[in-house]
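Let me begin by handing over the structure; questions about it come next.
Of the protein chains in this complex, one is absent; all others appear in place.
When the chains are written out, they are named A, B and C in that same order, and each has its own residue count from 1.
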Amino acid sequence: MIYREAGVYKSTYRADQAILTIPQDRWFMTAIFAVAFLLIPAFSSEYWLGAIMLPFLILALAALGLNILTGYAGQLSLGTGGFMATGAFSAYKLATSFPDMHILLVIFGAGLIAAAVGILFGIPSLRIKGFYLAVATLASQFFLIWMFDKFGWFTNYSASGVISAPPMTIFGDIFVTGPQASLVAKYMFTLSVVVVLALVAKNLVRSNTGREWMAVRDMDIAAEIIGIPMLSTKLKAFAVSSFFCGVAGALWAFLYTGSVEPLAFDVNRSFQVLFMIIIGGLGSIMGAFLGSAFIILLPILLNNAPNLLGLNIRTDMVSHLEFMIFGALIIFFLIVEPHGLARLWQLAKEKLRLWPFPH
Amino acid sequence: MSNKPQDTFPRLLAGHAKLRPNHTAIREKDLGIWQSWTWSQVSREVQTLAGGLASLGLKRGEKLAIIGDNRPRLYWGMTAAQTLGAIPVPLYQDSVADEMAYILDNADIKIALVEDQEQVDKLLEVRDRCPQIEHIIFDDPRGLRHYDQPFLHNFEDVQRLGQEFNQQNVDYLNNEMAKSDGDEVAIMLYTSGTTGKPKGVVLTNDNVIITARNGIVREGLTADEDVLAYLPMAWVGDNLFTYAQAFVAGFCVSCPENGSTVTHNLREIGPTYYFAPPRVYENILTQVMIRMEDAGKLKRSMFNYFMEHARKNGVKILNGEKVSVTDSLLYKLGRFLVYGPLKDSLGLSRIKLAYTAGEAIGPEIFEFYRSLGINIKQLYGQTECMVFLCVQPDGEVFADTVGTPAIDVEIKIDDNGEILYRSPGVFHSYYKNPESTASTKTPDGWVLTGDAGFFDEQSGHLKIIDRAKDVGKLNNGTMFAPKYIENKLKFYSFIKEAVLFGNDRDHSCAFINIDLEAVGNWAERRNLAYSGYIDLAGQSEVYELIKDCVKKVNKDLSKDSRLGGSQINRFIILHKELDADDGELTRTRKVRRNFVAERYKVLIDALYSDLDECHVKTQVTFEDGRTGLLEADVKISNAEVYSVDNITAASGV
Amino acid sequence: MRIERDIIYIILAFIVLMVVVPWTAGQLSDQIFFNWPFFFEVAIGGLLSGVMYSLVALGFVLIFKASGVFNFSQGAIVLFSALTLVGLHELGLPMWLAMIATMGVMYLVAVAIEKFVLGKLVNQEHIILFMATIGIAYFLDGFGQILWGSDVKLLDLGISQAPGFYFDGLILINDFDLFAAVVAGVMVLSLAIFFQYTRIGRALRAVADDHQAALSVGIPLNHIWIIVWTVAGLVGLVAGIMWGSKMGVQFSLALIALKALPVLILGGFTSVPGAIIGGLIIGAGEKLAEVFLAPMIGGGIEEWFAYMLALAFLVFRPQGLFGEKIIERV
Partner (left out) sequence: MDMNERKIGDVILALDNISLSFGSMKVLNNISFDVKQGEIRSIIGPNGAGKSSMLNVINGFYHPQEGSITFRGEKRKEMDVHKAAASGIARTFQNIALFKGMSTLDNIMTGRNLKIKSNLFQQAIYWGKAQKEEIEHRYKVEEIIDFLEIQDIRKTPVGRLPYGFQKRVELGRALAAEPDILLLDEPMAGMNVEEKEDMSRFILDINDEFGTTIILIEHDMGVVMDLSDRVVVLDYGLQLADGPPDEVRSNQKVIDAYLGVSH
């Protein structure tokens, strides 16, 4: 309905291969950025910034990572938490070992370390497929968490096994971690990192690497026969995916919670992120964000629902109810749209473009 | 009115290359994107091509045939020829070899510039019949690499020749350009000829350019228009709207990727200036309605509601008449919800001016587009005057008229109702055909259109009834205007073609071609199974459907004192679709009346007997050129006729 | 079933490893105590607890075999059935009655799952069905604890948890574990019989191959699913009873599912004997590693060792011990 495409023609491949080819989409995207970068920091409450926006962005990043591995390259993984933990603890070690290292270097360095670990645990994927692989990835999950828990070196021998982010700044004097850091600063920093990496992800999936991933996902034999190298393609997927998860983990530890223990990244975290990409939509960048928003907001909603409805239920009851409703909703969503929110979004867009025609 | 230096196409081109060198002159969707050429680039391309043609020996006054889909290089071929003072002769790219042979020979073609292997093969097939063809130049080399005939040339090679030639003879092209002027022949266009062999209409630079300029002046077109070149290059309309007017106004022409992508390309380009014969508008509308059939209930009712609202107020608003505030608000809402998106997805949302001509257009089709706010107008003209005779002025547009005389055009109606005109566009002559030239052009410069018509009293617009020679009489003496009635029939989306008979007979009868898509859909919605055209055409439900249309037409006719006597008494639904490949239609899809009458004599006799069924055998040509025999039993149905004065149903014959 | 030769080799290799590694460890490190009775004691203890894993793994295998669904909710089923049993017992029903009632409940659960979940997800990709079962898991966990509360419940079968001495006192083994082993053995035997010799069983096997085949056996697909989920429910119940009486009926029962996964991939998703042998290998390997290796690397390794073992194994045999080999065709 809102789309106007007559007279929108491309006279170069560059223009034709742009990410957003329709003017209305560009406007829409601009609007979103305006809201994210200007309105939200200006007007939203501490609670919204700290308890909703930050985890939303960070988990969206992790979901992005998992979606690259599972949604695009078709390698089902339950090890997300482990790679996030790797990111978090690497960041901690980097930051504490090299106190004057810039936070960006710390974060991305952590990502790279996570990527290396990802490659290591990705090697079996050459022989192991499907659910066998999924279970195999649990090995990395449990092993890594155990490792960070077990060896004091990772936590600089803190008694509690908890790590806390040292205060760090950007542009010299703006604190983004530690007690002095303002939520707005944290938010803006996280947002920028996430936006940049989202763009990177988009670029990868629209270029040869992405096509190779999807080829392996859709029909690995054919992919191999047309010359796509299985191992390196899969390892690339693991590396990039773990890099994203690692950065997410680092952000989680440094900017969101400020201090974490390994258990923050246990297998439930892996499942949470997996939910995000399934609900959000496999093989879709947008899906990672939609899914993250959904999974973050749902529990909050469920938590407050009783009070809103004016019932008072015992808290443990509430948590059990949460479990139930959450499970039910997952199933409901899978039944309504197995391809997730992103697909719904896409369908809606198609409808609008064809409007008033049905197809 | 033609200021001297701008009176030939090469000069126009040079002018634009100077005036707006970096303004896009022509686009072609190729390899997935719109390849573009600016005016200065086009001018260079044309120069080298002209040089190449010259070195192949093309001289002033000689003819260059141009055969293929709308392609930039073929358009450049025209200008290149004109640069040398030679005469481009575009041919219909889908005509079969034999049809081409006649024109190639009749026009004394020396060099042929063609699109691809398909055309080359046709030319090679008929070459022995047209020995005067010295060279064939092809645009797309695909599949031609093993054709080793010396007289076959790749377009690029010719341009390479051209470069050398131009270097060796620096001033040659300029000298040739200088020799040309306004009254020199610009182009030869062959009229498809509803009867007999096609005739080559010779048009001078002034004919073409002045007419084109008048059109531009009258409609206020600018260099910023976008048009889509999708109609046959051999057809005068394409030559005027996408060649002549583009060269005069300097606007950009876009060539679609191929036949199957036209609608999509139309949407991409979103032209501001558009031309299409009625059948195209008709098809689009049919498509819209069919697609909306599958829409959800709510959406459909919304669509219908707003379309209804548009029907009531849209035209008024377009003509700038006053409507109530609520109506105009509702219309704005509708523009957001329906009209805007609809126009956009059809690719018509940017249109400033759209023409239709060639045939009468169905009132409701016409209204449909105007009510959406698309400024579509009818014009009346013919090849002999480079299209423009009458155009509908903005604000006074009616479905059943063709408007008022265009700039510099005089029109008169002679005693037996035939339309005559004088205009700057009046053609030079029919090529090598003085007698028909004489029979069409009076000594004092008046041209007989061969159409019968009259000026409408209140609007002062010209109304066309029919081909003058087709207007005949029934035995009971009433006037018989078959085309007029056929059009009324064709206004029903179910009816694709209709052929009427009745001249020198007691009453009129009709052949009907149903529209397979429309009727097919209608049938599916009623779960009528059918295996194809023949089967569907034979079904009694379909006969009922058509019978109803015929009845409406008769009722309509009965109101007109002059034509009421010629109501349709009996009709058949033809067992095959009339087809250009079988010679039943012209390449512009006009019915070859006499040919059809000959071919289906059996059926006509049956119509005028009291049989109610008739067996018929027909030779048919398939798409791949093979021929076969088609046999069918065709039902004959009576139609309700009304008495002319007071409208009460009387039983059919 | 026909067992390939190399499977035997692999199992033998495992056994050798399990003996050699601890022994060398004992020799090398002074913080590790090694003597043969102690070794066998640990090994047997491991084998017995391995049987307990097999019990849970069986549930997965049944469902995967019959419907190709990777049923992540098996753990939740174990918890739910155990909770129900104990809950009903606490309401005053005698144990045997409570058990029958619970079986009824598990049947209803199966029906509900078929009707509201799987039935609506026919022909969906495997990963979707997998996610759905996670949804089911969440739902059952929450539901069960709402019905029966979330505090730890005791489940006493009247079998002593106390260790008894065998082989004239050299080795001590937990009677309860023996009992569990026996029960598991019976379970497997009856399932094998069920699959081999009953019409339904054969139908179930057919479904695994392709659904049309199942229909041709004359049992509608949804019935098959209900049956198989019920059976899985009963297996779950048994596992629930065993684990419940071992460590008390509580939420952590749901987590033993994670224990069963390595067993599953080691044995192969589709093989009942695989689940058993896999269980034994994992159980023994885990315990031995915990006792004879862990001290060297800080201990507490049982939460991942099983997985690493399975992973290492998979690299050599991607389809698991008894999983069908995939011949790739184009």
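One rule holds for everything that comes next: a residue touches a chain if its C-beta (ideal position, glycine included) is under 8 Å from a C-beta of that chain, and two chains touch if they have at least 3 such contacts.
Bear in mind that the values here come from a model prediction, so they are computed numbers and not experimental data.
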Of A:Tyr13, A:Tyr47 or A:Trp153, the one touching the omitted chain in the full complex: A:Tyr13
Full-complex contact with the absent chain, from A:Arg4, A:Lys186 or A:Lys236: A:Lys236
Omitted-chain contact residue, chosen from A:Ile2, A:Met29, A:Leu105 or A:Ile226: A:Ile226
Residue among B:Asn258, B:Ser439, B:Asn475 or B:Gln619 that touches the chain left out of view: B:Asn258
Sole residue of A:Arg4, A:Lys93, A:Lys186 or A:Arg217 that reaches the chain not shown, by the stated touch rule: A:Arg217
Residues belonging to chain A that touch the chain removed from view: 13-14, 17, 200, 203-204, 206-209, 211-212, 214-215, 217-219, 221-229, 236, 240, 283
Positions on chain B contacted by the hidden chain, ascending: 30-32, 142-143, 145-148, 257-258, 260-261, 264
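Everything that follows uses one rule, which is that only the chains that are shown with their structure count from here on.
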Topology of the chain contact graph, where touching chains are joined (line, ring, star, complete, other): line
Busiest interface, counted in C-beta pairs: A-C
Computed distance of Cα centres, chain C from chain B, in Å: 77
Separation of chain A from chain B, taking each centre as the mean of its C-alpha atoms, in whole Å: 58
Chain centre separation (chain A, chain C; CA means) in Å: 33
Interface hub residues of chain C, defined as touching at least two other chains: none
Per-residue multi-chain contacts in chain B, two or more chains: none
List of chain A residues in touch with chain C within their complex: 70, 76, 124, 127-132, 134-136, 138-139, 142-143, 146, 149-151, 221-222, 225, 267, 271, 274-275, 278, 282, 316-317, 320-331, 334-335, 338
Sites on chain B touched by chain A in the complex: 27, 32-36, 226, 267-270, 288, 291-292, 294-296, 299, 302-303, 336-338, 340-345, 347-350
Parts of chain C lying in touch with chain A, wherever the complex brings them together: 70, 116-117, 120-121, 124-128, 130-132, 134-143, 145-146, 150, 258, 261-262, 264-265, 269, 297-301, 303-304, 307-308, 310-311, 314-315, 318-320, 328, 330
